[in-house]
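Notes for the one structure printed next.
Here the complex is missing a single protein chain, while all its other protein chains stay put.
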Amino acid sequence: MTTGREAPRKARLRAPGRGVPLALLVPALLGLAFLLVPLIALLLRAPWRSLPEQLTSPEVWDALRLSLLCATTATALSLVAGVPLAWLLARTDFPGRGLVRALVTLPLVLPPVVGGVALLLALGRNGVVGQWLDAWFGVTLPFTTTGVVLAETFVAMPFLVISVEGTLRAADPRYEEAAATLGASRSTAFRRVTLPLIAPGIAAGAVLAWARALGEFGATITFAGSFPGRTQTMPLAVYLALQNDPAAAIALSLVLLAVSIAVLAGLRDRWMTAS
Amino acid sequence: MTGIEKDSEHVPDPAGAAEGLDARLVVDRGSFHLDVALAAAPGDVVALLGPNGAGKTTALRALAGLTPLSTGHLRLDGVDLRRTPPESRPVGVVFQDYLLFPHLTALDNVAFGPRCRGAGRTEARARAAEWLDRMGLAEHADAKPRRLSGGQSQRVALARALATHPRLLLLDEPLAALDARTRLEVRARLRRHLAAFEAVAVLVTHDPLDAMVLADRLVVVERGRIVQEGTPSDIARHPRTEYIAQLVGLNLYRGQAEGHTVRLDAGPAVSTTEDLSGPAFVAFPPDAVTLYRERPAGSSARNLWRCEVAGLETHGNRIRAELTGELALAADLTAVAAAELDLRPGAPAWAAVKATQTHAYPA
């Protein structure tokens, strides 16, 4: 994941007489082409001439602003709850841990629309929990920006948990022991030793979660609906535009794509290779 | 055997203030069973010596509270520590590969302990700076661990462990991660620090030289049990197991003594100067062995065995020959002698040892 580890691999590829076996090269290139050709097609057929006009519409900026805001907030929520959860799964042993781990990863395989329905049943106005939120605090979550954040957190947090848990498992637990012999309680050891050590893994997990949240569609439209400026994020806007104005849809997709690439590239340089 | 097995295991020490360490460490983990008793007074440096897998590190972890005791007791300065979590024990640990926190500078590594034990940021750093200065590392205070050499890391780790003023200092293979040259210098330095340390120090090592240089007392552990303990010179002179004999560079055999002869369990008899009867050990150093290509005609040595060279290796400026045959033994000779005898694996050889060069003692 770090460039430090990639460097020797690149060197080996270039070493004379150490060719890449064809059995690996051919499927690898096919895979690469499969991933890239649709993106290239998107660029080739983009309505470049009408693009400025598409992009200056306030709706696009509303949707983009909302998307970035919600994805970032969802990532923050995922971090706050997901990192401790990952620690619990990686560092402690409690009955049913395997089951809890499987449940945590469930949103990864659940169709997002089903996730949205599940959220409605749990947090909706008549949901298992939501009816009390409404009765006691007058809070209803569906059709609100908060609802978008929750829907995105629901689908994005598992990515973070899995990533951080993996890093934790790979990290040497003896650093925590060393901290303990120096008088650090478990929470101090976690905060001052473990957290800095697994920072690259957390960063990678956060980026994954953010990217997943940014592209979230199914759970969002099901749980939070679609209203410009409030719950209509970029993917929703793209989908709705696709119905009658594919050119606009492609323009919106390009914006989303450009922003994602810019953010991910920026993070990679500044953050992921930092330590 | 250990001389400290009191019957007061469940009764608090009446004096209540027995200074130093008094422990019986029992750890059961599957097929592995550790049971060692340790006692030491403040100022003592005890080395746990033993082969890999003997349970030395487990004993150390049990002392630190990182591995729970199955049974036994653990008192430090009269305080029962069995139920005390590691972070509350007055114990400092220098880990084998130091485990310096890679994201903190040397100074912050050392300040970590004082910070956790309640000191303010400035105070902790001041104390850490003092320790680094004492270790001769003042100019490396701002360096991250990866910029430190092995010897420097070891000193930072020691400073980090000492900065909490432990009443028990534990060192796990403190010199194992160093190359031969640094080792010499670090060993001497560590010896000075340990000699100056006012509380109990326990170090774990598989290197007899480290143990003998650094410790006042050796405790030899094999397969989870103490097989011998005593001062370094005592153990070097009277090894009681093959492992220790090898460590201190002796050929050691067990047998039945009758007067000036010990009939070995391994087969042949050995003439000795001591007059003993009953079970006994016989030991002689490898350089007491003389090798011949042909059976020596006029040799006065009564201890003469027909052997075969199994292997050769260089030991400093000497060559050590491992021999099998009537008696398995190690012999040291000069390179010139080895060349003259044309020694090579598989070559036959006669080994002779004078009775005056052997040493027999009751088993």
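Labels for the chains are A and B, by order of writing; each one numbers its residues from 1.
Simple rule for what comes next: a contact is a pair of C-beta atoms (placed from the backbone, for glycine too) under 8 Å apart; a residue touches a chain by one contact, two chains touch by 3 or more.
By our rule, contacts and distances are computed from a predicted model.
Within the choices "Molybdate-binding protein", "Diguanylate cyclase", "Sarcosine oxidase, gamma subunit family" or "NADH-quinone oxidoreductase subunit B", the name that UniProt assigns to the complex's undisplayed chain is "Molybdate-binding protein".
The chain that is not displayed touches the following shown chains in the complete assembly: A. Checked against the hidden chain, the listed residues A:L68, A:L133 or A:A247 yield one contact partner: A:A247. Note on the undisplayed chain: of the listed residues A:A28, A:A41, A:V80 or A:L257, the one touching it is A:A41. Note that of A:T72, A:S226 or A:S260, the residue touching the chain absent from this view is A:S226.
In the full complex, subunit A touches the omitted chain through residues 41, 45-50, 120-121, 124-126, 142-143, 221-222, 224-228, 231-232, 236, 239-247, 249-250.
What we mean here is this: only the chains that are shown with their structure count from here on.
Put simply, the C-alpha centre of subunit A and that of subunit B have 53 angstrom between them.
Contacts from subunit A toward subunit B in the complex involve residues 172, 174-175, 177-185, 188, 192-193, 196-197, 199, 275.
On the side of subunit B, the complex with subunit A involves touching residues 64-66, 85-89, 91-93, 95, 99, 101-103, 112-113, 116-117, 160-161, 164.
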